[in-house]
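Just one protein chain is left out here, and the rest sit where they should.
Per-chain numbering from 1; labels A and B assigned in written order.
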């Protein structure tokens, strides 16, 4: 297990390093640099050049990159150019909101996914399987922005039972926050839950076709126990890998869901920062998201290894 | 056919005797196919099993033997359905039982073990959990009691240090040990019947020997009746007192093992016995295959299932299904307790011409294969044969030993590194210091168990892998690390036939393209018409209809596919043909056809043949010389008859003694086990 981790960590770090290069490069390709934005449309070339010098944008690219990474390592994210305030504060605020949303969605993804998968593969009632199948097909066929719009239409506009958007903060008013969180996280979770459910169903069906299930059946193990004790532990490891990938999808989807439900998260911040060409915010934000994704992948692998004794024992 | 009702269907015993434990009558099973057609896998099968009895069910693939085993406790896959018949276990009727009733029978009154121990244990559960699950499913005591019982069971099946091994996972056990664990699971609740479906097929001969010994011992000690499903006549002779032969989903013959194996009454049984290669038969013995292939089970059966392949079949055989009855009785009406007693101890056969069977065999098989009654006669015949061989001589024997070999390897070595784990580097030396020589026109047999490195050696010689050390010389030239151009010419000379006839042909290419590929890439017949003519010629050479060129491999049976593989290998006119387990995936009757084809081709084309197999009996019959491989090394080599009769290395001796011969112990004057 330790050896396994030792092997995975360098490749994760490598991806992170490459991503930082890429992020840096992309943002240098954007037409019009931060100095022009900061100086405003009426500023003359001298003042732009002055600001450029202030920000260090006239230094060689490699030096700029080095100072960015150097500051990051020291924990100094610096001030935001355009939005105002410290980058660390902006990202910190957004991170809280997005984490809340993503974790909420993860909760729905896992519970609904398990429900769909287990019922779809093991229910003895055909109608149940058909309904589960229809639900997953539906959740996959309707794009999240449409689901979001529909959810708002039904629960906020039609029934008026839930707010149509916004956030109050979990610490300020937990019960109210849950109401605000419900629709966005469900909207974000539905496609992932459907994918997970489908995959778990396939995985369970494959496990049920294995020889060891025949062995257990021949030993008289009851059907319910076959599912939970014999088939599921074998079906889960690949599902965990998929869940890791889906967490990445959730992070990406959050941008969209945040826009629909006016959720003040990282997605909103990213959109705002990109529109105003606020380099420091965008750079740090992108790298943070990539880092989270890479970390999730690493965690996934650890969980996978813990679930499979063949890896655990090596 | 399934039309007959259970009441009128014939069963081996006219009246179920008092001590009948398992009574199967008129059992028929259909499988649905995606096309909506039905495959009649089992048709009207009946037998009884007494307490403590050992019964073998023998047949080739598609005979319905495994389906019968699964149908006993209704463990058929979703597409399978019992269409008729009854299965009575004591007083319980199992075909109509509820799921809960069946569950109470499975693992408690009927234990089952299956073919592949590598996949039959759950990889994420410990051995203790495996045993615990079986015990708990049938309410065996509390946690501590189950724990103690689990340990006791592991000890019973001969796993050393059971207390410590209980918490291990399946991947920490060898194949043979896993099968022992499965047997422990099957016996956990002291069942009345143990159904073993091909329990040793996936295992090496030496391990097979141990597992069969264990099954026999447990049968004697615990009194559990044993139903052993197998395709291996040797296993039957070794283990079971009674024998049931199945073909095309029907029972064709049934009786005491010694009786059926020595005096088969059904032409199929006789043919099957004749096709089994025997270790006692010397080099050069021809096998007698059964021509044709098994029946299409999706078609309704009229008459005898074997009629299409039977030499003595007449019109009646094709139209009217024969009834399973005692061969001495003229008609079933006359059956009475008295006659039953006088008939040959419950020997039954489903054939209209039971008396021709014996003669059919004798005429089909070469003289040496005729039934021998005692070891003395056997020895005498062998001695005669050896003399004959020395006088007449076989191609390989005539070659002077100092003649330059076609292929020569010295100190060949190949290792595989464990998949990049940091820290402990574990290396597997697959081929270690192997030196061998092969002459033109000679067949070298290479024997070894799984993991002995024989397949790796084959791939080294065929340049599919690169050797890590040592040299390979072809016609005296060093070809260990050939250049690109040298490799091209080399590939023309060295060709290979693979084990799995299903995996070794590209499913997307037609037979013509597959066989024509080597011609094309070597630029042998640049002209399309010439190439096509050559492909047709090759197909004819291996006994296939040249009209098959436009077909895809899936239209062919296993034996036919293996012929396609051989045609492909022969296409560039190689001088060395490497056959890696060419017949181990085939049924016995088909195996004989392919073995004979290979020896004919070897002789007619003057090929040097490297014949790799785990089955010593087959190797002995096709080879001139033999090399025994063990843990990557060649431990013994020499003229095949010499090695087989007086092996020097202990491993060879062990290997030889583990091969089960299809001659019942009783027929050799020793009491049956």
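In the analysis below, contacts are C-beta pairs under 8 Å (C-beta built on N, C-alpha and C of every residue); 3 or more make two chains touch, one makes a residue touch a chain.
Everything below uses one rule, namely that contacts and distances are computed from a predicted model.
Asker: Looking at UniProt, which of "ATP synthase subunit b", "Na+/H+ antiporter subunit E", "Dipeptide ABC transporter permease DppC" or "Acyl-CoA dehydrogenase family protein" names the chain we cannot see?
Answerer: Matching the unshown chain against "ATP synthase subunit b", "Na+/H+ antiporter subunit E", "Dipeptide ABC transporter permease DppC" or "Acyl-CoA dehydrogenase family protein" yields "Dipeptide ABC transporter permease DppC".
Asker: Which residue from B:123, B:175, B:451 or B:543 sits in contact with the chain not drawn here?
Answerer: B:543
Asker: Given the contact definition stated above, which residue among A:6, A:30, A:66 or A:173 touches the chain not shown here?
Answerer: That would be A:30, which touches the missing chain.
Asker: Where the complex has a chain not shown, which of B:201, B:435, B:557 or B:584 is the residue touching it?
Answerer: B:557
Asker: Could you tell which one of B:150, B:457 or B:597 touches the chain left off the display?
Answerer: B:597
Asker: In the complete assembly, which of A:70, A:92 or A:143 touches the absent chain?
Answerer: A:143
Asker: May I ask you to list the residues on subunit A that touch the chain which is not drawn?
Answerer: Looking at subunit A, the ones touching the missing chain are residues 11, 14-15, 18-19, 22-23, 26-27, 29-31, 137, 140-146, 149-150, 152-153, 157, 245, 248-249, 251-256, 259-260, 267, 270-271, 274, 277, 282, 286, 289-290, 293-294.
Asker: Could you list which residues of subunit B touch the chain missing from the display?
Answerer: 33-35, 37, 289, 291, 293, 296, 298, 459, 462-464, 488, 491-492, 494-496, 498-500, 503-509, 517-518, 521-522, 540, 543-545, 548, 551-552, 554-557, 559-560, 563, 565, 568-569, 571-572, 593, 596-597, 600
The criterion applied here is as follows: only the chains that are shown with their structure count from here on.
Asker: On a C-alpha centroid basis, what's the spacing between subunit A and subunit B, in Å?
Answerer: Once rounded, the distance between the two centres reads 53 Å.
Asker: Quick check on the complex: what are the subunit B residues that touch subunit A?
Answerer: On the subunit B side, the touching residues are 73, 75, 99, 103-108, 111-112, 114, 116, 119-126, 133-134, 137-138, 169, 171-172, 182, 185-186, 188-189, 420-424.
Asker: For the complex, which residues does subunit A have touching subunit B?
Answerer: Subunit A reaches subunit B through residues 3-4, 6-7, 210-212, 214-223, 225, 229-230, 233-234, 307-310, 313-314.
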